[in-house]
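Just dropping this structure here.
All protein chains but one are shown in place.
Lettered A, B and C in written order, each chain numbered from 1.
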Amino acid sequence: MSASNREPVTSEVEFRVRYAETDQMQVVYHANYLIWCEIGRTDLIRKLGSSYADIEKRGIALAVVDASLRYHSAARYEDTIRVRTVLREARSRSVTFEYTIENADTGARLVTARTTLASIDRDGKLVQMPDDLRKSLEAAIA
Amino acid sequence: MSASNREPVTSEVEFRVRYAETDQMQVVYHANYLIWCEIGRTDLIRKLGSSYADIEKRGIALAVVDASLRYHSAARYEDTIRVRTVLREARSRSVTFEYTIENADTGARLVTARTTLASIDRDGKLVQMPDDLRKSLEAAIA
Amino acid sequence: MSASNREPVTSEVEFRVRYAETDQMQVVYHANYLIWCEIGRTDLIRKLGSSYADIEKRGIALAVVDASLRYHSAARYEDTIRVRTVLREARSRSVTFEYTIENADTGARLVTARTTLASIDRDGKLVQMPDDLRKSLEAAIA
Partner (left out) sequence: MSASNREPVTSEVEFRVRYAETDQMQVVYHANYLIWCEIGRTDLIRKLGSSYADIEKRGIALAVVDASLRYHSAARYEDTIRVRTVLREARSRSVTFEYTIENADTGARLVTARTTLASIDRDGKLVQMPDDLRKSLEAAIA
């Protein structure tokens, strides 16, 4: 963990819609946006100088405890998607991210979402985050 | 559509967790609960005397416009899951369902969720639901 | 593990197609049939008196090392699917299953498939299966 300034850290990732992500309504199936949110927060955590894989190796998992999504318009196969992620809140045992998912070509807003994750140990018990992780999260709040 | 009484219609469906639904945290990946909610509301609509496949054949789709989930405890591989679905609100162009997802063996509450769906036509434009569908939904409100 | 006779053990499971399993071709996305095969072999292993979850608790995993699928016709949303699974071969370190996936209402054959799984330990190394598991598998060969 290296980020120590007070600049909000944001993440922007882009990727194409996969055929497997569409449904028979000819648009992206709604549950997939939660997967895309995870791509966004994984990237943001990497930008903080750590990796979520490393956090898990230390015996801490960040489990989603709350999620809300608002669907504005639909993504389609082969669209290029942009996920912008910001860190909204960091507490000793939880952290809240917000996401804006857009069509990268048109800029159209597709989904806005918010997830809160709790830090748990290997037995699923709520635990405090390691100090270094918490500090780097706090420094990154938007 | 045959339900015409004022009894709230509820749905209960049970199934086992699939291996594909787990993740490396050894629990069910959080996006899968949205898929399980869809199994619940599909069953509830079937109980009203229609099928969602039939609704789509008439040119109307019900698209998720809002979803929120609260995760209480984790489901694991081979657990038997029970999804209880109720209809909370029906309007001319939208309908809201609520879900309680439990471990069917222990009764432990896993996830509570709520989704609102809008009725759209083949071009994705908001349209009023067909009268018979709306009436059967209204009669089923919990 | 209790099966000790020489009767071939077969499994038949039925379930409905989920909306999430469709793609924009209006049929079930082809990768989902591998997930359905897993439902079949999990059920067959349960019929042998064990559960795959228990096998993993003993430190043995059965990892797919080879898969082949032939797609005959397409499954659609809300179809009822039947997966018939037989055990074709059991060796000290691997086991081969065959699957016939049908539309349960029409009997139409959708997919035939075959997977070979190797028994590995927690480090991913090939190991011999526990004796009791191997014996019950051998007794169940179709």
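To be clear about the criterion, a contact is a pair of C-beta atoms (placed from the backbone, for glycine too) under 8 Å apart; a residue touches a chain by one contact, two chains touch by 3 or more.
Everything numeric here is computed off the predicted structure, so don't read it as measured data.
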Subunit C residues touching the chain left out here are 24-25, 27, 30-32, 34-35, 56, 61, 63-71, 73-74, 124
Residues of subunit A in contact with the chain not shown: 15, 18-20, 35, 38-39, 42, 51-53, 76-78
Where subunit B meets the chain that is not shown, the residues are 19-20, 22-24, 26-27, 29, 31, 77
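To be clear about the criterion, only the chains that are shown with their structure count from here on.
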Mean-CA-position distance for subunit C and subunit A (Å): 34
Can you give the whole-Å distance between the Cα centres of subunit A and subunit B? 25
Where in subunit C do residues touch at least two different other chains? 19-20, 77
